[in-house]
Each structure stands twice: as structure tokens, then as C-alpha cells.
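Dumping the structure here so I can ask a few things about it.
Missing here is one protein chain; the remaining ones are kept as they sit in the complex.
== subunit A ==
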Amino acid sequence: MKITLNGAPTDVKAETLAAALDELGYADAKVATALNERFVPSAARADAVLSPGDRIEVVAPQQGG
């Protein structure tokens, strides 16, 4: 299905957020996620079912002021 990953159109076969992260190369990465602008804790990703058009944000630690 077509989703948006960090603002870019992306195709995934996965049906959950957890599976999508595996499919997109984030397995074991230190990241936090949001689905349609709502935070999804890591423990809830396996239960977060994706729908076409969903917007996923994946963030990691970065430098900040």
C-alpha cells in the first residue's frame, strides 16, 4: 500500500507499523515513531494497523541547542 514516510511517498507490504519499520530498514534502530501525527510508543507498534495514505514519521536522536 502507498503510505508517506518522513514526507516521502513510499510503498510497503507490511500491515502494521512494527512490520513496516522492519521492511523499511529500521530493525533494531534507535528511533521513535508517530502515525498520522500521533506518537506511537515502541510497545504499541505491533498493534498499530496501517491504512493506505497513512503518514509515518520516524525520528532519531540528533544534535540540538
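Heads up, the rule we're going with is that a contact is a pair of C-beta atoms (placed from the backbone, for glycine too) under 8 Å apart; a residue touches a chain by one contact, two chains touch by 3 or more; residues count from 1.
The definition used in the following text is that contacts and distances are computed from a predicted model.
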Name under which UniProt lists the unshown chain, selected from "NADH:ubiquinone oxidoreductase, membrane subunit L", "Thiazole synthase", "Homoserine O-succinyltransferase" or "Amino acid ABC transporter permease": "Thiazole synthase"
Selected from A:M1, A:A14 or A:A34 as touching the chain missing from the view: A:A34
Subunit A, residues in touch with the chain not shown (by the definition above): 6-7, 24-26, 29-34, 37-39, 41-42, 57-65
